[in-house]
Structure formats: structure tokens, C-alpha cells
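Below you'll find the structure, written out as C-alpha cells, and then a few comments.
Shown here: the complex without one of its protein chains, the others still in place.
Moving on to chain A:
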Amino acid sequence: MYNFFFHEVPEHLPFLLQGALVTIELSLISMALGMVLGFCVAVGRMAASRLVRWPLDAVVEVVRDTPLIVQLLLIYFALPEIGIVLNAFWAGIAGLTLNLAAYLSEVFRAAILAVDSGQRQAAVSLGMSRIAVYRRVIIPQAALASLPTLGGYFIALLKDCSLVSFISVNELLRHATIVISDTFDSMNTYIMVAIIYFIMSFASARVIRYIELRLTPSDRRQTISVPLTMDKEGAR
């Protein structure tokens, strides 16, 4: 019979939490980099020049049409063949970032295009530079519009981080595997892992919701009611 009351596992809890910390690091760094890269790609894909647009479109398409795990394996095992060597952690970051950026570029592009063009023109007609129009009018509104979706993507990312255990990054799932090889108690360990993932996702959802409320102009606070938790829309 299984012993559902973890008298073996809590001993390993600090080790699992150590892994969870790495998962959080991976998510936060990839999210930050992915947002920056995704935004640049979004702007690039709206550029006038086909020389800029087409290569970006192609890369985004390839990234979206191949599994993340394959991308991670390629980055970690195949890139060294052409002289690009990343350690496991940064290979993980690279893969997660690339993947996220491809999806976010679509989100950002849609959000940017959704900003009322009349307001853009009003800003231009006041003499604002192109950069000022982006900074003062487009980005604040596009950011607000994409925030709920971003939240969904962040939670998906948090869970996707488990895939980098395949390239030996010492994150939560890999630490769990190590614990199991030691205790042979897969049931309790995986339950523990599930609980930790749940807490991380749930807490993130709350934080995102809070940020969203803070950034919403007071005249619309009551109108936003996007459920963030367990939002499957962000998932691939």
C-alpha cells in the first residue's frame, strides 16, 4: 500500500523547493527576455521593408510549428556542433525565450494594431516623434490590452519550464526525479510537485491580476473581468 502521508518526502522538500526556485528564475528571465524580443519582432513584422518582415515571419512560423522540446534539444545538443555552446540553464532560457517571443509577437502585433489609429494620428498631429507616439500612446494601451493574455502565457511558461529537465537543468521536475531515484516514492513526490506547481501558478495569476488592476484607468476598473487562473488560452 502507498503511504499518502509524506513521512519520507518532507525531508526532501527543501531540495524540491530549490528546484522550484530555479523554475521561477527560468520563468522570470524567459518572460522578461521573451517580452522584449517579442515586442521587437512584432514591430519588425509591421515594418515597411520586406527584407525585415519576411525573415521574421519565417522564423516565427518555424518556431511555432515545431515542439518546444525539440527546439530545446537542438539548442543544447546541436548548436555546439556549429560552435555555439550554452550551458544547460542558458540553453533552457534561450529555447523558452525564443518560443515565447514567437507567440508574444503575435499578441503584441494584434494589440498594437488594435490601438485606435485616430489617437495615433492625434499624437502625430501634435508633433510627437514616432518613438514618442509608441511610448506615450501605443505601448500603454497595447500593454493593457495584452496583459490578460500575457498572464496566460506566463502561467503556461511556468509549466513549460518542466521540459528543460530533459536537457538536465536542475529545476523542479528534475529534482523530483532525483528524489524518486533515491526514495522510490514517485506517488508522493509527484503529488508534492503538482502542489508546488499549483501554488506557483495560482500565486502568479493573483499577482498578474493585481498588476492589471493597478494599470487600468479608474474609469474601466469595473469592466475588466478576465479569469486568469488556469487560463488555457495561453497554452499552445
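We take it that a contact is a pair of C-beta atoms (placed from the backbone, for glycine too) under 8 Å apart; a residue touches a chain by one contact, two chains touch by 3 or more; residues count from 1.
The criterion applied here is as follows: contacts and distances are computed from a predicted model.
Missing chain, UniProt name from the options "Glutamate synthase", "PadR family transcriptional regulator", "Oxidoreductase" or "Amino acid ABC transporter ATP-binding protein": "Amino acid ABC transporter ATP-binding protein".
Screening A:16, A:60 or A:123 for touch with the missing chain picks out A:123.
The chain omitted from view is touched by exactly one of A:17, A:36, A:132 or A:207, namely A:132.
Residues of chain A in contact with the chain left out of this view: 116, 118-119, 121-129, 132, 136-137, 140-141, 144, 217-220.
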